[in-house]
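The complex appears here without one of its protein chains, the remainder shown in place.
What follows is subunit A.
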Amino acid sequence: MIAAKKRLAIDVGGTFTDIFVFDEETGEIFVTKTSSTPSNPEKGILEGIAKAKISGEEIKVFSHGTTVGTNALIERKLPKTALITTKGFRDVIEIGRGTKEDIWDTYKDKARPYIRRRDRFEVTERTDYRGNILVPVDENEVRELARKLKKRGTESVAVCFINAYVNGENERRVKEILQEELPGVYVCISSEVLPEIFEHERMSTTIINAVLGPIMTTYIHRLEEEMQKRGYKDDILVLHSGGGVMTSSTVPRYAARLASSGIAAGAIASKHIAKLCGYRNAIGLDMGGTSTDISLMYDGDIRITKEWAIEYGYPIGFPSIEILTIGAGGGSLAWIDEGGSLRNGPQSAGASPGPACYGRGGTEPTNSDANLVLGRLSEKLLGGTMELDVAKAEQAVQKIADHFGYSIEEAANAIIEVANANMSDAVRLISVRRGYDPRDFALVAFGGAGPLHGAYLAKELNIPTVIIPPYPGVAAAMGCLLVDVRHDISKTYLRQAEEVTLEELYEEFESMQAEARELLLEEGIPEEQFTLMNFIDLRYQGQWRSLSVPVSQSSSSIEEILELFHKEHEREFAYSDREQKVEIYGLRVTAIGTVPKPEFPKYEPEGTVEDALKGTRKVYFDGEFVTTKIYDRDKIPVETEITGPAIIEQLDTTTVIPPKFSAKVDQYKNIIISVNQS
């Protein structure tokens, strides 16, 4: 019997499947990438495992982030799912809030609902706002409907009744009947999925749960079977958008949280790395080929949002790590609009044809082309296996140069500066706008293109420090290894704060905690590893948005909780009003089942920095080409200082240290750049 000592994380993205293996005994890390196989996602994973040359018996923990749910939703490749609503409300999901994302373009529509109108049914029933049943469920009507659903070959059912967030009795009755009449059909009801006020948001979440439930359950079971064949007997931990993992036993209940399973991983990795480097505040910048994901950690916690969706108009009401995605990446196109302004993105050359320098037929200038022209990118990437075509990059950038009468370097530099400014604006929206001062933060730059831009972005935003983790290209996979089992139980609870006693609150939290404990026990987490946290959503009476404030066991009075709210309001919105009445809006319990996490090793310096020097090349900085040292990251000894200008190259990315910036490689092999603020 082989001792299980390896932690395996696999993050399946749209293009690549990233594999990260950490050997607990030796501290060794192995990373690799394979192409994703969207039509048969397990295939790419199993190939990756083969490439990592590990057997199932060696694996101690297998964490997994996947785009299976995202793809199924976007492509509408969903099981035959029916929606059952209160009579008169089956179109709530199509009407939504009436809005669309692009308010000016009459030819850009909201995506169509996940369940077509023909599959949306109604039953006679009604509950009022206090939870009184005005009209009980008509059993015969429901049985009749069940027979119809059977005839239609329905595989999954979402039930969402008006006011079921206060009383789910009618929904539960319908669920019972459907389970009797339709054995094997997946049924989920809104009062169990997300007992929160507002019918569209709750219905949308319930529907997404219903359409993804069968898909995700089948997928995880199939993967577990394959892994069992290879000798891995344990649960697969699946990453969810809330920044935790769950096991297959809870997937049916929380399938909607897997709608974008992998996106949280980068934010988690960035949090972990920043903490490792001693920072409690960090902005994560994950810049890839077509887009950049930005996240924010404040005082050790990543910002959570309840306003997220895979497609505009179909919200998922579970708390999710707040990620701001913008269309800026290595492949983003630079172009001149009709008013003569230099623009960058959001259109991208994508993987095909890709940037002009890839030599695959692209002719328009991208950020990668500009970086190549400036000498920041090497002509040889991926350890020499990929050659970039400088002439093609120059041809493309020349178009911009011609328009403004610039030299080609000036044009390339302008392209990069506009790209950096766009990303800075996005970072401002998630930081400055929310009352955070970037000067108190570290920027964790990763993804294939993040380390190329990180230093300049930090300077633009007055961020003093940039951290480039050791494996910027597979940071998301690493993030999968760094999470705990996590569930969020929430409910709407509308009361005046002054009318509520602390005892009443704890009573509510107690029953929610009991539910959370049950989930964790079901997942086999030992009780001593539980952490349960209470949160309360508050707002000034008359306001429409609430702020979440933690309620600890030691909170001694309602006043103490309110004081925290006033302070938080002050921080986020620059004012508070202690005279104003405060209203409770909702309660949430976050339950964490701590799972042991890898401890990354610290390294001792080996060799000298000269060993890492690959040579020099001319790189464009501040208006001129400067002879710049090029380093091989793998060979730079830890605790080495490097002063800019310098370029540090590695298999999956290139780090730029501009002139007058200095960098240090720490004991964990992170590159820490000190930003020159002058």
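Heads up, the rule we're going with is that contacts are C-beta pairs under 8 Å (C-beta built on N, C-alpha and C of every residue); 3 or more make two chains touch, one makes a residue touch a chain; residues count from 1.
The rule is simple: contacts and distances are computed from a predicted model.
Undergrad: When one chain of this assembly is omitted, its UniProt record names it as which of these: "ABC-2 family transporter protein", "Hydantoinase B/oxoprolinase family protein", "ATP-binding cassette domain-containing protein" or "sulfate adenylyltransferase"?
TA: Going by UniProt, the chain not displayed is called "Hydantoinase B/oxoprolinase family protein".
Undergrad: Based on the whole complex, identify which of A:Lys233, A:Arg433 or A:Lys567 touches the chain you can't see.
TA: Checking the options A:Lys233, A:Arg433 or A:Lys567, the one contacting the hidden chain is A:Arg433.
Undergrad: Which listed residue, A:Asp337, A:Glu503 or A:Glu528, touches the chain dropped from view?
TA: Considering all chains, including the one not shown, the answer is A:Asp337.
Undergrad: In the whole complex, not just what's shown, which of A:Pro183, A:Gly278 or A:Gly542 touches the removed chain?
TA: In the full complex, the listed residue that touches the missing chain is A:Gly542.
Undergrad: Which residue, A:Asp138, A:Glu180, A:Glu599 or A:Asp622, contacts the hidden chain when the whole complex is considered?
TA: Spelled out, the listed residue whose C-beta touches the missing chain is A:Asp622.
Undergrad: For subunit A, which positions touch the chain that isn't shown here?
TA: 87-92, 94-100, 102-107, 109-110, 116-118, 126, 128-129, 148, 151-152, 162-163, 165, 197-201, 337-344, 404, 413-414, 417-418, 421-422, 425, 428-429, 432-433, 460, 494, 540, 542-545, 572-575, 577, 580, 622-623
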